[in-house]
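Got a structure for you, questions after.
Every protein chain but one is kept in place in this view of the complex.
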Amino acid sequence: MPAKYFEIRWHARAGQGAKSASQMLAEAALEMGKYVQSFPEYGAERTGAPMKAFNRIADVPILVHSSVESPDVVIVIDDTMLGHPDLVTGVKEDTIFIVNTTKDIEFVKEKLGISGKICVVPATDIALEEIKRGIPNTVMLGAIAKVTGAITLESAEKRIRKTFGKKFSEEIVEANIRALRRGFEEVKCNG
Amino acid sequence: MAELKNWKEIPIGGIIDKPATAKEYQTGTWRVIRPVYQPENCINCMMCWLYCPDQAIKIEVVDGKPKMRGYNYYYCKGCGLCANVCPKSNDKLPEEKRAIVMKPETDFQD
Amino acid sequence: MPEVKNRQAVTGAQAVANAMRQINPDVVAAYPITPQTPVVEYFAQYVADGVVETEMIPVESEHSAMSAVVGAAAAGARAMTATAANGLALMHEIVYIAASSRLPIVMPVANRALSGPINIHCDHSDAMAERDSGWIQLWAENAQEAYDLTLMAIKLGEHEDVRLPVMVNFDGFIISHGVEVVDFLDDEVAKKFVGEPNPKYPLLDVENPVTYGPLDLYDYYFEHKRQQIEAMKHVKRVFKEVAEEFEKISGRKYEVLDKYMIDDAEYIMIALGSTAGTIKYTVDLLREQGHKVGVIKPWIFRPFPKKELQELLDGRKAVIVLDRAASFGAEAPLYEAVKSALYNVSSKPLIGSYVYGLGGRDIKIEHIKKAFEDAFSGDLNPDEERYLGLRE
C-alpha cells in the first residue's frame, strides 16, 4: 500500500519567514511522532520576490523527494500575492487555502477564483499586537492546527518553547504562544 | 641501483619511509672537472663547505675547529663553485699556491 | 533495536555538520559554496562555540581546502572538508593527489550541477567528474543516510586495508536544504564508533622523517597505482564490516546496494541519491497495480558494485538506469557501468538509459512511471539514451 502524505504548499515573499514557518510546522509535527519534510524552492530570491516552501507530513518515513504538486493545503502569507496563478496550480477540489489577510473570505475567493474551502486569519495584525513585530509565523501555525489537525496546538506550543526558549526571553516566548492560540481561535473558514 | 621492487614490497602512497635515501645515489659520475685539494694552501675558512651545493666537502672537527679534509668524490659534480669562492684559489694565484685547483676528470685514473 | 533518543527535524546540511561535530576531526579546511555552505556554517559555529576541538582553516578557495587537508592528513591529523560542484572541480587535481597519497580524508559533497551556464541546483555531474580519482564514493538518499554514511566513511577510509579518501554524496538543496527526520546517535556512541585515528607515516613524527609526494617515474608509478587498485578491492568487504558494526549501534542496516522490493521483481530501476526514494514510492504505486517492480540504489558507486549487480540483475526482464548526469559523447555514467556489468550474465535483461534532473529539474512520479511503462511494453533500446522531464 503506498503511503499517504499530507502535503502543504506555502506562498510568501522572500524574507517573510515562510521557510522558517514551514520548518516549525515540520518540527511541531515531529513532536507528535510524525515523519516530516520541509523544503523551500530555491532560485536566486532577493527580498520581496515570490517564493514557495513545502511540507510533507506522514505516519511513516517519507520517501518522495520531488516537489509538492497537488497540495492538500495552500498557505498564503502575503495577501498581495492573491491572484498570482501559481497559487492555484495543482490544487484539488478539497485543497484548503489558509490566507493571512484582513480581508474577508469572499474577497479571497474571488481573487483566487476557486470554489473550495478558504480560511482567513489576520495573522500579521495579531502578531503586531502580541509580539509587537509583524512576523505572522506562529499565528499561522495556530490557524493550521485548527483547520487541518496536521499538528496540535500542544505540539506547536512545545515546539515554540523549545525553539524560541533557546534564543529569546520568556516574555517573547509567551507572546508567541498567545499569538499561536489566537491564530487557532481567530481563523475563519467558509463551508 | 638496487633491484626494482614489486607493488607488494613498497610502502603505499608513494611515500619514502626513510630519510636521506638519496645518499646512495652517486652524483659524482656527472663530474667533468675535478676540484683537487691542496691542504698546504688552505686556511680552513669553510667557504668551500658553505657553498658546495652537493655537500661534498669533508670536514673534521679538530679541537673544536672545523678542518677541510678534501672531497667526497662520490657526490662532487665538479661545478667549481668551491674554487670560485675560495679566497686562496683565485685565477691570479699560480696553481701551486691555490688551495683548490680544478683539473679535467680525464687526468685521473680512478 | 537501540532506542531512539534523539530524533530531530533537520536539514541534510545540519545532519552532516552534526556528524562532523561528533567525529570532532583534528582539522577542517573548507570554503563555502552553494549548496554546501550551511555545512561549513554550522561547523564553523561549533568551532566558534568550542563544542569541537577542531582547528578550522578558513581557506581562500576549494583548491586550498583540499591542499590543506592533504597537508593536515599527511601530518597525521584526521582531516575533513566539504564542497560541491565548481568547488569540487577546482579541487580536481588535488583530489587525485589525496587518493594517491593514500590519505583517508572524508569529504561530504552536496551534489550540484557543474557550470556552465552556472546553475546551483542538484545533479551528479560534479561527483561523476571525480569517479576515477581514486576516492571511495558513498551516496546518500536522504539526510539520515548522509549523517550515517559520514560517520561510516571515517572508519571505512581509515581502515588499514583501505586507507583511501571518501566522498559522501548527498543531493544539493533536495537533501542539503530540505528538512527531514533524522535519528542521531548519542555523542558518546558516535565517538566510540569512529574511534581514534591511527595515521600511517605521520609527517610530524619528526624522529622518523618521511617524504610525501616524490617524483615517481615510470619505474615505480605503475606499482603505486596497482596498490590503489588493490585498496579499492578491499572496500566492499570493509564497508560490510563497518556497516554491521554501525547496525549494532543504530539499528540501521547498510549494504553495498540498497534493495527495495526486488525479490520477485521483473523490472528493476537503478538510481543514485534522493531520487531512489521517489522511485521506491512509485514502486509502491505500481505494485498496487500488480506490476512486479523494484529499485536498487548503490550506496557505494566507487568501487562499483559490479558483482553484486550481476547476481541481482541476471535473469530479470528489464533494467532501467536513471542518471542525474550526462556523459557527452558517451553513455551516462551509471548506465554505462551497469550495462558493462551485464555483459557476462547468463540471462541478460532488457536495458534502458534515462537521464533526468539536470540542473535541479524536478523528477516526478509520472516520469518514473513512464520509464517503467516503457519497460513493461518491451520498449527499451540499450543504445538509446532517453530523457525524463525534458522538453523535446
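As written, the chains take the letters A, B and C, and residue 1 is the first residue of each chain.
Just so we're on the same page, a contact is a pair of C-beta atoms (placed from the backbone, for glycine too) under 8 Å apart; a residue touches a chain by one contact, two chains touch by 3 or more.
Keep this in mind: contacts and distances are computed from a predicted model.
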item: Absent chain [UniProt protein name; select from "Electron transport complex subunit RsxC", "Acyl-CoA dehydrogenase", "Benzoyl-CoA reductase subunit B" or "Pyruvate ferredoxin oxidoreductase beta subunit"]; value: "Pyruvate ferredoxin oxidoreductase beta subunit"
item: Visible chains in contact with the missing one; value: B, C
item: Contact residue for the chain not shown (choose from C:119, C:211 or C:228); value: C:211
item: Of C:37, C:54 or C:227, the residue in touch with the unshown chain; value: C:54
item: Residue touching the undisplayed chain, where the options are C:44, C:75, C:285 or C:365; value: C:75
item: Residues in chain C touching the chain absent from view; value: 26-27, 29, 53-55, 57-61, 63-65, 67-77, 79, 93-94, 97, 199, 202-207, 209-217, 219-220
item: Touching residues on chain B - with respect to the absent chain; value: 10, 14, 16, 18-27, 30-31, 45-47, 49-51, 53-56, 59-61, 64-66, 72, 74-75, 77-81, 83-85
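Here is the rule we use: only the chains that are shown with their structure count from here on.
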item: Centroid-based (C-alpha) most distant chain relative to chain B; value: A
item: Chain centre separation in whole Å, for chain B relative to chain A (CA means); value: 82
item: Where chain A touches two or more other chains, by residue; value: none
item: Chain B residues within the chain C interface of the complex; value: 4-7, 10-19
item: Residues of chain A touching chain C in the complex; value: 1-3, 22-23, 26-27, 29-30, 35-40, 42, 44, 61-67, 69
item: In the complex with chain A, residue positions of chain C that touch it; value: 7-9, 120-121, 142, 171, 173-175, 177-181, 274-275, 277-278, 280-281, 284-285, 288, 362-365
